[in-house]
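The structure appears right after this line, and notes come after that.
Some chains omitted; the rest stay in position.
Think of it as A and B in the order they're written, each chain with its own count starting at 1.
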Amino acid sequence: MGGYGDVKLLREDGKRLDGRAIDEMRPVTIEAGVLPAADGSAMVTHGLNVAVAAVYGPMEAHPRKIQRQDRAVIDVRYNMAPFSTGDRIRPGFNRRSREISKVTAESLESVVLVERYPRSKIRVEIEILAAEAGTRCAGITAASVALADAGIPMRDMIVGVASGKIEDTVVLDLDKAEDNYGQADLPVGILPNTGEIAFLQMDGDLSVEEYNLAMEYNHKAAKEIHEVMVDALKRRYEGGEA
Amino acid sequence: MVELVPSLLRQELNRLAAEGQRIDGRGHFDVRDVHLEVDCLYNAEGSAKVVWGDTIIYAGVKFEIRTPWPDRPAQGSLMCGAELRPVAHRKYEPGPPSPESIELGRVVDRGIRESGCIDMGELCIVPGEKVWGVMIDIHVLSDGGNIFDAAGLAAIAALRTAVVPAERFDVGEDHTLKVNGTPIMASFKRAGGRFVYDPREEEELGGDERIHITLGDEGHLHSLQKGLKGVFTPEEFAEILAVAEQKCSELRKMVAEKEGN
């Protein structure tokens, strides 16, 4: 979290700069099956964020040494396009994207029935085309829908969602300015059917009470986003336009 | 096994060619459906999305301020790069840029650069001190064949709708980038023994050499490239060059229409 300026993030009417209420999410749209070359795919817009996920596989895992005898490995690449941010990003992985790729892969392994595909590999490619705070969550949501679109069996979806703290107030779903000048960010991946957590990161400053409130907001928002996810898949499979 | 499919496919392509046919029913110089959308990405100063058959490509333009090269103190710079990331197809693997992606970026770059559509002198802010660097990044999301033409189209469309973010860098007011021309690429692939325009994925697998031609508004050549194994005769080139002129004109019109919107 930046938190180094005196930037006002809450208006006098208690709303946020973009007019949202404290527990209000940015608009989310999802489309499944957007990439013809992939086995499964999805595009998520979350506010001004644009995240695309492609799934390939299950396929033979090679080289051999990455194979697991009893399950599939999930190979995730989270990548920000060079033009996705204010200043251009040099192509290629950096430390941030490697870390997000790792924990996203581990989250998805928690829900995919990997034991169905021993010795195989499932490739999940997450591409951020436009970033406005919250890309890792949009990426997890997109990856979940893309896996479902590819017909990969899962015990549940994962919904990516975040809450945070600005001006000592817990709010749902930080936007760019709130992320830059806020006090805490708590992105999580929630299993909508059980409420369990498969993805968790947090930085900044939160008391235990603030943490609990932020998680409450997150669980509420996860339900909303889950409906959009289900809807996208329905449109895809019920002969909707892909 | 990987080897087997191409050889069967090659037989099929030969059979179709002998009957004057093509795997998807097109005539040998027909194009697939092409959709162009511009100004479609937050944070990019210019952007375009091209859906060309099963191929989907985004291009984004970003600006930076840099010090000019000592031998060209009043000239900015243009750079075009492409990434063929694993998202785009099962066949692409992670790792450093492949020769394919380098070739793609450089062929598109040369077509735009050599057309002279960007006047490097206009990118100068303070001679010897500050010039604009313009960077076009091509991002292939789905490779359904003929990514060269789709990438070239996305790149020039993104460039032609770009806004120089002078305010963000405190060097004046935002203004549209001046682009003098619309270079367009047309690519041909030998498939079934003859050349076809706009190859789809299967035609690229089974075929031989590939020729990329970039033409400017006046029909002048600005970039040529032969890729992959194979040779061609001067007569073959003359034929596809004539086709290219027509195809490039049509796509150039599409770009102009989108700008009107």
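Simple rule for what comes next: a residue touches a chain if its C-beta (ideal position, glycine included) is under 8 Å from a C-beta of that chain, and two chains touch if they have at least 3 such contacts.
Given the structure is predicted, the values throughout are model-derived calculations rather than measurements.
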| item | value |
| --- | --- |
| Number of copies of each distinct protein chain, complete complex | A x3, B x3 |
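We adopt the following convention: only the chains that are shown with their structure count from here on.
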| item | value |
| --- | --- |
| Length of the line joining the C-alpha centres of chain A and chain B, rounded to whole Å | 31 |
| Parts of chain B lying in touch with chain A, wherever the complex brings them together | 41-44, 47, 54, 56, 58, 60-62, 64, 81, 83, 85-90, 94, 96-97, 135, 137, 139, 141-144, 168, 201 |
| Residue numbers on chain A that touch chain B, as the complex places them | 34-39, 48, 50, 52, 54, 56, 59, 77, 79, 81-88, 91-92, 123, 125, 127, 129-132 |
